[in-house]
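For this depiction, one protein chain was excluded, whereas all remaining protein chains were kept in their positions.
All chains are identified by letter, namely A and B, in their written order; residue positions are counted from 1 within each chain.
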Amino acid sequence: MQATTLLHGIGLRQPHYREFRALRPALGFVEVHSENFFNPHDAAAQVLAAVREDYAVSLHGVGLALGSACGLDNEHVQQLADLVARIDPVRVSDHACFARAPWGQRGIAHASDLLPIAFTRASLDILCANVGRVQEHLKRPLLVENLSAYLDFSAREFSEPQFFAELVRRSGCGLLLDINNLYVNALNAAAPDPLQAVCAWIDELARLAPAGLVGEIHLAGFSAQQGLIIDDHSRPVSEHVWQAYAHALGHFDAVPTLIEWDEHLPTLSVLLGEAARAAALCAARRGTSTEAAA
Amino acid sequence: MSAPGIAAETERQRRLLAAIFAPQADAAACGEVCQDGARRQAGLAAYRGNGLAHACNALRMQFPTVLAMLGTQAFDALCARYWRACPPRRGDLAWVGEELPAYLATVEDLAQWPWLPDSARLDWAAWQTSRAAPPRISAADLQRLTEADPADLTLQFSACVGHLDSAWPIVTIHQAHQQADADWAAVRQAIAAGTGQTACIWRPLGDPSAAVQIEALEAATSRWVAALARGANIASALDAAGAAFDFAAWLRQAITQGWLDGVVVLPAE
Partner (left out) sequence: MNKRQLVATTAASLLALELLAYSPASSAAAMEKCFGIAKAGQNDCAGTHNCAGLSGLHGCKGTSKVNYDPADFKLVPAGTCAKLGGLDLKQARAMLRNPGATKAFEAQMRKRNS
């Protein structure tokens, strides 16, 4: 594997595995959802350990709920720390969202989803404290991802790029920049020129935050559902998102990039083709040649 | 951090979460958001659909027998009611089904099928057992059995095995769901006869992908297991089991299958 030179990765999905194993495509990394591998004793744990022998693994969490005002679930943090110790991942990430909140006599409820946080000072304090705690526990920096949000709180003391720039400055974490999420948000906000809105968002972030803050980029497809654009990772990356990606590379240089595809899975070769397109854009940015994925 | 600021964020988040788990998506209840009207309803519906779909997906994996008994539509409806009545406490969906068996017992619509809660318990035990840590027993434990008085010792079960005592023929019901040509008339008969069963659920060692095994214990073994589960010493558990119990055969199976974590010396009375 040329893990040092290749930057593009894919999510490993069960229907692709046999072909994946036969093909052994050249990839910078493979990404999995951390919570699916919390149990060290089941078959999934065995498979991830075997994959780790050949590939760098990026652990992408969905359940920490880093923006929850009621705090983190200590057991969840510990299970993540144990998984990190077992797998030695190349990156560890989760989202700038909340999911946990007080729930009467049951104590806490967890929404099993990525719920929006307010871009306020208090919310930033909460997120910074929680990110700090996890980083201290894992003894490594986290990457925090921007959401596709279907509702936005009206209370707002920062723009979203300002909020993330402050988060990075104060907590020392990096960003996982999901460009499809930015585009979905622009569409759902009925932005007159959604591509321009995404590029402006990226420009503002680049102006405010230190170079090198973006540790990974996510690209995906979306679909329209009953009055909303839903980030369901069900389709190829849209042309506008590719253009916004090229724009982001102009600011942040070549960055490890994941193609997320979870619904209506294509063949492995289609998925690798998307990853190869990301790799080619990175290579063009670097002005170097690279071997595209098989 | 400012305490009033934190309190305001806590309340903001609590309100949105409550709106998501509410029986009807109440657009007014979700707090101050930028969107209004149909767009707000759509946003709320997206979050409700997401969380519920994640929970349903996990519950289908955790309760295959209950799913087969109810069919997809009724099972999804059950999931939706359960998700609202018992919102998940943890972010790890592997635990989302923890309270489903107890919740099932409260569902009036399903009262005609009173074994459903125990069938759900059996599914949950199989799910948990499939994720169990390996047994911790060592040669020193067996050595203890050869030296000490069985009245001073007890056996500790490992997480690789579970026992479920039911007033219903839950193993017979479960097995019928594993077969293509099950004899449903015989299962109906067992239910009508009101014969209870004790299920033994265990995880085969060595191959983590092997299916969990489920079998019905005969009466003597069932008494033996129940006594040990109560913390009885080996001598009195043997008394409880009675003469029909084959200790040698059972211990051999327990050791080969990894059912034990240890042999423990009981504190002197």
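Just so we're on the same page, a contact is a pair of C-beta atoms (placed from the backbone, for glycine too) under 8 Å apart; a residue touches a chain by one contact, two chains touch by 3 or more.
All figures in this text were calculated on a predicted structure; none of them were measured in a lab.
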Chain not shown: contacting residue from B:Ala8, B:Met61 or B:Ala220: B:Met61
Omitted-chain contact residue, chosen from A:His8, A:Arg100, A:His233 or A:Arg277: A:His233
Options B:Met1, B:Ala38 or B:Leu145, residue touching the unrepresented chain: B:Leu145
Candidate in contact with the missing chain, chosen from B:Ala8, B:Ile191, B:Ala240 or B:Leu266: B:Ile191
Positions on chain A where the hidden chain makes contact: 13-15, 17-18, 21, 33-39, 42-47, 49-50, 60, 62-63, 75, 95, 114, 148, 150, 220, 223, 225-226, 228, 230-234, 260, 262-263, 265, 267
Interface residues of chain B (partner: the chain not displayed): 23, 42, 45-46, 48-50, 52-54, 57-58, 60-62, 64, 67-71, 73-81, 84, 92-94, 98, 101-102, 105, 107, 109-114, 117-118, 121, 124-128, 130-135, 137-139, 142-143, 145-147, 149-150, 159, 162-167, 173, 176-177, 182, 184, 187-188, 191, 194, 196, 205-212, 229, 234-235, 238, 247-248, 251-252, 255-256, 258
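Note that only the chains that are shown with their structure count from here on.
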Intercentroid distance (Cα basis), chain B paired with chain A, Å: 33
Residues on chain B engaged by chain A in the complex (per definition of touch): 1-2, 5-6, 8-10, 12-14, 16-18, 20-21, 30-35, 38-40, 42-47, 50-51, 54-55, 86-94, 96, 130-134, 208-209
In the complex, chain A residues that touch chain B: 35, 38-43, 45-46, 62-65, 68-70, 73, 75-76, 79, 98-103, 106-113, 115-118, 120-123, 125-126, 129, 150-155, 225-228, 230
